[in-house]
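Here's the structure, in structure tokens; my notes come after.
The complex appears here without one of its protein chains, the remainder shown in place.
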Amino acid sequence: MSSKVVSTHDAVAALSFKTLAAGGMHMHNNPMAVVFEIVRQERRIERLITSPSAALAADVLIGAGLVDEVATSYIGFEHLGLAPCFRRAAEAGAVRVLNLDEASITHGLYAGASGLPFAVLPPALELSDVWRSNPTGYRKVIDPFTGVAVLATEAIRPDVAVIHAAEADERGTAWLAGASFTDRLMAMASKRVVVQAERVVSSQTMKEHPAGSTIPGFLVTAVVEAPGGCRPTASHGNYAYDEAALQEYLRMARTAEGFAEWMPRAVPAAR
Amino acid sequence: MSSKVVSTHDAVAALSFKTLAAGGMHMHNNPMAVVFEIVRQERRIERLITSPSAALAADVLIGAGLVDEVATSYIGFEHLGLAPCFRRAAEAGAVRVLNLDEASITHGLYAGASGLPFAVLPPALELSDVWRSNPTGYRKVIDPFTGVAVLATEAIRPDVAVIHAAEADERGTAWLAGASFTDRLMAMASKRVVVQAERVVSSQTMKEHPAGSTIPGFLVTAVVEAPGGCRPTASHGNYAYDEAALQEYLRMARTAEGFAEWMPRAVPAAR
Amino acid sequence: MNGWTTSELMAAEMSRHIADGEVAIMGAVSALPMAACRLAQATHAPASWFVAGGSGAVNPHATPLPQSSCDDRLLDAACVLPLPEVVMLEGRGDVFDVFFAGGLQIDAFGNTNLERIGRAEHPRLKGPGGVGLSFLPLAGRVVIYTMTHDPRTLVEQVDFVSGPAKSLTGRGPVLIVTPLCTMDFDPDTGRARLRTVHPGVTADQVRAATGFALAVQDSVPETEPPSRRDLEVLRRLA
Partner (left out) sequence: MNGWTTSELMAAEMSRHIADGEVAIMGAVSALPMAACRLAQATHAPASWFVAGGSGAVNPHATPLPQSSCDDRLLDAACVLPLPEVVMLEGRGDVFDVFFAGGLQIDAFGNTNLERIGRAEHPRLKGPGGVGLSFLPLAGRVVIYTMTHDPRTLVEQVDFVSGPAKSLTGRGPVLIVTPLCTMDFDPDTGRARLRTVHPGVTADQVRAATGFALAVQDSVPETEPPSRRDLEVLRRLA
């Protein structure tokens, strides 16, 4: 049986995409090993799709100048501060921001994972300015049961999702330790899935994990073994985020020059 | 802290509902203890909502003449045979059948759990006769992104859901052992939830269960301790279905008289 | 009975229609397709996958195989998807290569019916309902199976379309497997035609047992019987 385990280089080199989704929430489970490789290979991302709350993975891709537009509801570092590259690029107009909220991302991914043509949203969402600020992402639809106009958003079907897992086996089945956030949904919504795993394990080990904590291998295109692959963000069940390293990033990435200096340290082979 | 654990009698007597959803799939995890009590108290159900594949719980409620209409995609006993009371009532026109399919039930419950005004469906579902046979459950809606008419179904928001759990604690948090089918989704979509549990356990025990296998207590109205409460259907992780007893049911319930004879045996206090 | 049962012959035949690496799915009353999938994994398609119906189990290991598609013994598996996620993925149209489907009625075009026999009002027989058969247009291929080959089951036109023959993203029905024969579909007319007869069965017997006009070629090959290896595997699962 052929294995889906490949090198990070080969996994990224084999990908063809316009839209890319990156998993993780805040400073947790950011798939940095693959993200750094995407930077190294300078792969352009027409649209980056984030989880409801992105952090380092999105900020680095934007900082590297690879992202044309980003569909997101939050990019930041929670109590540690704002996302420096996202902020700089958005303020300068260097990246186009497609504003969503967590409901639109979640229900949009659900629609993508389910083959639904679009996603209807709860009525409350109309009251915020989010949908007004993103005319490509939102439309009004007439509820056929009541005749009332309600808000709808696009189904999200990324070409590729990059997801961090604690374990994966050779056939691609992956186990997400701790909180899986929206990562499993993202994998189900995406045409191809690259899993970076702390450990490649036997299928025998994999089958001990509970329902709803795994991604079945038939949805996974490639597995990359990447111990420590979330650093300096946390890998649930494996290591905490490195607050000092994140603080250093936030300090250095405040300028384009500082970010350019930080990158090769974080990605030895980059540039 | 007040406990949500009450007697089966009191749990059912306290309920006010027009629409009732019953959990379980096929001959597994049918919440029979509460269902039998509903029969004993002769509670009328304007609309019974089933999981994608209902069996004994639905057939008994229909056989008892308590159900005006049933929204379902399947009522049967898998390899053991057809559902005798459902079949008889539907053929006679004694119960109104609102035809759905598993996608409409699942996406309808998702919409109910999420406060979505309705549920959009995958395009394929238009090709079957299901939606044409149920004009109250389905409408066409114009996809606002493409202008194409697509199929939509009602959000499902049962007044009450009755769910079987392996364990529950006094605060209502419940653990569904084995496969949870659509039961957690049903609980999330329903205004009130009655949990029947094999065992009432401490909250300390409850917290060991993995994410996505529980129903949080704040969604649960009442807990009933019902060891063996799924019999003769299976309770995942606890006991298998009793094939001989189910076969006997299928044989006896073939006629209204046989069903009337079977009921008091299964429900000692009934009638 | 040349040393194998009709079920074994059918399971072996069905297994041959799963290619290595493919993903199969099935609904209720799935002992036969589950056996076929397990046989495929044990023989020519070790990297194939299957999702065991309502249990959400992916590649269950249970031996023997339980009769019910929702049995908790199926959860000893490569991994388990919560059922709502199985339903979600069925909608994608690019996940499941083979969908095993049955019906109270199966018609000449491969439409299936689990809803009713007779009219909507006071049907002669109210079936259980179609569950997930409305997803068939999104499967790569549909393999239809029935344990009952008679003119009331194999009909010219179903009374109700639970499982549409028309496909949106795949090839639609490619095979019907019955206790008497296998059928495939004429690409020009879309109608079922006799493909093989099971050992000991004649084309005339099949024609007489079929409720629609069945196209029959001059010489119809026999269905390949299960090999010794097939039988070893199938009997361990039974």
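Letters A, B and C mark the chains in the order given here, with residues in each chain numbered from 1 onward.
Here is the rule we use: a contact is a pair of C-beta atoms (placed from the backbone, for glycine too) under 8 Å apart; a residue touches a chain by one contact, two chains touch by 3 or more.
Here the structure is a predicted model, which is why all the values come from computation and not from measurement.
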Where the missing chain makes contact, among the chains that are shown: A, B
Absent-chain contact - pick from A:76, A:112, A:172 or A:216: A:76
Which of A:65, A:122 or A:258 contacts the chain that the document leaves out: A:122
Absent-chain contact - pick from A:6, A:90, A:142 or A:201: A:90
On chain A, residues whose C-beta touches the chain left out of the figure: 25-28, 52-53, 72-76, 78-79, 82-83, 86-87, 90-93, 97, 99, 101-103, 106-107, 109-110, 121-125, 127-130, 133, 177-182, 184-185, 212, 234, 236-237, 240-241
On chain B, residues whose C-beta touches the chain left out of the figure: 1-2, 110, 113-116, 171, 173, 184, 188, 191, 203, 206-207, 209-212, 214-219
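Assume only the chains that are shown with their structure count from here on.
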Relative to chain C, chain with the most remote C-alpha centre: A
Chain B-chain C separation of Cα centroids, rounded to whole Å: 28
Distance from the mean Cα position of chain B to that of chain A, given in whole angstrom: 36
Chain C: positions in contact with at least two other chains: 56, 75, 80, 82, 87-88, 90-91, 93, 138
Chain A residues counted as touching two or more neighbouring chains: 110, 114-116, 210-212
